[in-house]
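Quick one: this structure, given as structure tokens, is what I'll be asking you about.
Every protein chain except one is present and positioned as in the full complex.
This part shows chain A:
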Amino acid sequence: MEWLTVWLAQILSLCRKEFLAVIKDPANRTILFVPVLMQSVLFGYGATFDLTNVPYVVVDESRSATSTALLARIDGTGVFRRAATLETPAQIAAMIDAGKATVAITIPSDFDQRLTRGQASPVEVVLDGRNSSTAGAAAGQIGTIVADFNRSRGVHPAVTVERRAWYNPNLLTRWSLLPTLIASLSFMQTLLIAALSVAREREQGTFDQLMVTPLRPMQIMVGKLLPAMTIGLIQSTLVLLVIRFWFQIPMQGSLVLLYCCLIGFTTAAVGLGLSISALSLNMQQAMLYTFIVIMPMMLLSGMVTPVRNMPRVLQLATMVNPLRFGIDMARRIYLEGAGLSDIAFDFVPLAAITAVSLPLAAWLFRNRLS
């Protein structure tokens, strides 16, 4: 019993020291919390695939009441903004090349006649494919407008599609993206804090001082793990508060489950960071390694592009990426209200990453030669 008390007291004094070291540095205090808040607000407003203000140009060769009515519908959605009304199709290329328009619509001169005759009339839509996701979304939007237009003219297609987007009724990017930030924004900083923690001590010579104390590598590891985890969880909480109360995105799942998942995820992230740190001889190296791993991890996390769309090899590679599972858990619990049974699988790779990285870090503390 007494042995355990001493063991825990030693870890406690390490944790205390780590917290003090972080909190005493005024630069640290701001770096830990201000960027997370700023980034989550920036992502909420800035990063969006939602269509608004898409500039388009039109060549109306029909110049009829019908064509004007169709264009009025396009203008009326609020999605498209007419950048210019052109005289000839030849002018389109210049407008698209210059980026002044993303969409060009050409209404042929016989548009009205064909429709009155009861025939179908094509409307040509030219899209700027340089931004494929905007172009695709714009085309879909125009399709919807045309279908509505047809229905208003009493034309009833044989099959109609009624869309209902579950979990995100208006298909807002903000809804699908922001919950992933609970995992991804804190991931970056937790990884960096953990990666710098041992490297800083090595650089300043304090690590030797630590190694000659009776502290075991295991204790040092736990003493480094807990403070970094706490900081990560506080950051996640900040993001959670911003998206719930500032952006008012309703949370479906259980808060307790979300935190259980975050704890699992953050432990794996810190484990990874500590391994990087134990491997590095100084802070510069640790920083470099962190940036080398963080970019691919972000790309292969499924935050923006679904993991399912990736080539098979890369899909396999995402299995060692804690961020993938963190994001999956956060998004599903927040938006879907997923229960433990739904996301239980995500814990397996996270546990595996933790089980490898933490002992590796502890081993490297003593065996990495300087």
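In this text, contacts are C-beta pairs under 8 Å (C-beta built on N, C-alpha and C of every residue); 3 or more make two chains touch, one makes a residue touch a chain; residues count from 1.
Keep this in mind: contacts and distances are computed from a predicted model.
For the chain that is left out, the UniProt protein name among "ABC transporter related protein", "Fe-S-containing hydro-lyase", "ATP synthase subunit alpha" or "Ferredoxin VI" is "ABC transporter related protein". Check A:Thr206, A:Gln284 or A:Thr305 against the missing chain and you find that the one touching it is A:Thr206. Of the listed residues A:Lys24, A:Arg117 or A:Arg164, the one in contact with the hidden chain in the full complex is A:Lys24.
Although one chain is not drawn, its touching partners on chain A can still be listed: residues 6, 9-10, 12-14, 16-17, 20-21, 24-25, 204-206, 208-216, 369.
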